[in-house]
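FYI, not all chains are in this one, though none of them got moved.
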Amino acid sequence: MEFSAKEIAQFLHGKVIGDENVRVSNLSKIEEGTPDSLTFLANPKYTPHIYTTCAGIVLVNKGFQPEGEIKATLIEVEDSYACLALLLNMVNQARPEKKGIEKNAHIAASAKLSESIYIGEFAYIDENVVLGEGCKIYPQAYIGENVKIGAGTIIYPGVKIYRDCVIGAHCIIHAGAVIGADGFGFAPHDGKYEKIAQIGNVLIEDDVEVGANTTIDRATMGSTVVHRGTKLDNLIQIAHNVEVGEHTVMAAQVGVAGSTKIGSHCMVGGQVGFAGHITVGDRSNFGAQSGIPNHVEAGSNLLGTPAIPAREFARTSVLMRKLPELNQTIRELQKEVAALKRQLSEETGKDNA
Amino acid sequence: MEFSAKEIAQFLHGKVIGDENVRVSNLSKIEEGTPDSLTFLANPKYTPHIYTTCAGIVLVNKGFQPEGEIKATLIEVEDSYACLALLLNMVNQARPEKKGIEKNAHIAASAKLSESIYIGEFAYIDENVVLGEGCKIYPQAYIGENVKIGAGTIIYPGVKIYRDCVIGAHCIIHAGAVIGADGFGFAPHDGKYEKIAQIGNVLIEDDVEVGANTTIDRATMGSTVVHRGTKLDNLIQIAHNVEVGEHTVMAAQVGVAGSTKIGSHCMVGGQVGFAGHITVGDRSNFGAQSGIPNHVEAGSNLLGTPAIPAREFARTSVLMRKLPELNQTIRELQKEVAALKRQLSEETGKDNA
C-alpha cells in the first residue's frame, strides 16, 4: 500500500509542510529513513536526525521549529508518537489474518469452539476446552482440559496451558509461555522433599499480554491471578498463588515468589525479584535488578538489593565508590588524632614540669 | 466427591469439634473459604482468619485454643499442613489419568515402550528410545535418539529432550523444559569463536522435578548430572558438566555456570548465580539474587553479590544506608581535628612565646 502525504495528513488531522504529493509505503526509524518511508520525531534527542534523514515524510509535533534545511515533507500533528502508533497499528492490521481450522489440529469432541476462530496444525485442544469468538490458536499450542479462553485472544505457537486455567478476552500469549505448571511446593520430610499437589489454577483477566517463554504457575489451592490490562514481558516467573494487579507492567526476567501480591499500576524493571508472601502497594516503581524482601507501601520508588528509595540508592552508590577514599581519610584521621594526643600529653607534661 | 467431617476425621486420625455431619467437596485457603470447602490453619499469622472464614471445616493442630467464636467445624490433627498435603494429593489423584497412545504420535520403530504408558498427539519418540512402565509423554514433547526414561516419569507438553539423555524414575519434567541442548563451549580463535562439539549427555536421577522452561545443557564429555530427589523450579539454567547433589532445591531463575558442583541438601533462592568450576558444600543456603564467585564450605548460609555470610550481609546493608551519615561524620571530624591542630599549635606558640 502506498499513501501520499496529503492522504496521511487528512487521516491524522495534521498539516502538510512541503510536497503533499510525496508517497510512502512503509514506516521507519528516523535514522534509517528511505524515500518511500514515513518516520516521526517525538524525542528531542533525535532532532539532529531530521536534517539528514532520507525519509519521505516526517511526523512532527505542532510547534516544531526547524533550525536548518529539511529534505523530507513534514506533517504537523498534535502528538507525533501517538499518530505513529496509529499508523503502525494500521500496517499491522492490513496483514492477512489466519482463519479456520487446519487439518491436523487435535480437537477433543467435547471442546466448544466459537465462530471465526483459527486453530493451527498440531495444536492440541483437550476435552471441555471453551474457545471464545475470534480466538486464534497457533500451531503446536497445547490447551489442556477445561481451559477457557475469551474472545479475541491470541495464543501464539507452542504456548502450553495446563488444565483448568482461565484466560480472558483480548489477551495475547506469546510463543513458549507456560501457563499453569505446578507451583514449586514441597514439604521437607526425613531429608527428602515430598511434593504438595497443586490443585488450583491460573486466572488471567482481559487485555493481558504475556511474553515469550514466561511461566505462570498454578495455585496450590485457589488461583494465581493476573488482573486485567497487565503486561508481562519475556522470561518472567510468576509463582503459585501470586496476584498481580491491574495495568501493571513488568520488564523481562522478573521473578515473583509464591503468594506475593503486586498492586495495580506498578512498573517493574527487568530482572527484579520479589520475595514470597509480601504485599506491594499500587503505583510502585522498581528499578532494574532490584530485590524486594519486604512489604512495599503504595507509591514507592525503589532500587537496589535490598531495595531502598531510588534517590537514596543514587547517593549510596556514589559513596560506595568513595569507600577507598573514605577509608584513607579515616586512617589519616586516626594518625592525626594520635599525634594530637601525643602532642597534648607532651604539652601537659611541659606545663606540669 | 463430597465427604463429611466425620469421614475426614477418621481418615486423618483426627478429632471433630463441632458438627460432624458438615459436608465439603473441595479445598480452599482460609481467607477464601466457602461452606462446601475444607481449609487449614498451620501458620499462626493466619489465625485471625479462623474467626471469619466461611469454610465448612478447618483442620487445626492439636492444642489449638480458640479465643472467639468459630462458625466452622474443626478437626484437630497432629500436623494440619501434612494432613492438607495428604488431602491435596487425594484430590489430585482422583482426576482421570491420561492413558494409551494417541493416533498422531510419532514413534520410531526401534523405540521400546513399556506397559501402561501414555503418549500424546504430536509427540516425537525417536530411534532407540526406552520408556519405562507408566511413563506419560504429553503432546508435542520431543524425545531424541537413545533417550531412556524411567518408570512413572511424567514429561509434560512441549518438553524437548535431546539425544542420549537419561531420565530416572518418578521424575516430573514441566512444559517447555529443554534437557540436553549443547553446552556453551567455544574456543576463541582469530577473533572468532569456534564451536566445541558437546558429545556428552544429561543424566537425571530418580524423583527429580524440573520446572517449566528450565534448561539443562549436555556435557562436553561425560554427563551433566542432577542427583535424586532434587527439585528445580522454572527458568533455571544448569550449564554443561554441572553436578547438582541429592535433595537440593533451587527456586526460579537460578543460574549455575559450567562444571560447578553443587552439594546435596542445599537451598538456593531465586535468581542466584553460581560461577563456573566451583564446588559448593552440602547443606548450604543461598539467599535470593546472591552471586557465588568461589568455593563454598558445607553448611554455609550466604547472601549478596559477592555472597557473604547472611548475618554479615544484614549488618552491612544497614551501614550502607548510613554511608551518607558516616561520610558527614568523617567530614566533621576532619574539621574538628584541623581546628584542634590549629588551636594546639597556637597554644604551643603561646607557650614558647
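Letters A and B name the chains as they come in the text, with residue numbers starting at 1 for each one.
Definition applied: a residue touches a chain if its C-beta (ideal position, glycine included) is under 8 Å from a C-beta of that chain, and two chains touch if they have at least 3 such contacts.
Since the structure is predicted, the reported quantities are computational estimates derived from the model, not experimental observations.
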item	value
Assembly copy number, counted for this structure file with 2 shown	3
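Keep in mind that, in the parts below, only the chains that are shown with their structure count from here on.
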item	value
Rounded Å distance, chain A centre to chain B centre (Cα mean)	24
Interface residues, chain B side, partner chain A - complex	27-29, 32, 81-82, 85, 88-89, 91-93, 102, 104, 120-122, 138-140, 156-158, 172, 174-176, 207, 209, 211-213, 229, 231, 233-235, 247, 249, 251-253, 265, 270-271, 288-289, 304-305, 317, 320-321, 323-324, 326-327, 330, 333-334, 337, 340-341, 344, 347-348, 351
Touch list for chain A against partner chain B, complex	104, 106, 122, 124, 140, 142, 144, 158, 160, 162, 176, 178, 181-182, 184, 186-187, 191-199, 213, 215, 217, 220-222, 235, 237, 239, 241, 253, 255, 257, 271, 273, 275, 289, 291, 293, 305-306, 308, 312, 315-316, 319-320, 322, 326, 329-330, 333, 336-337, 340, 343-344, 347, 350-351
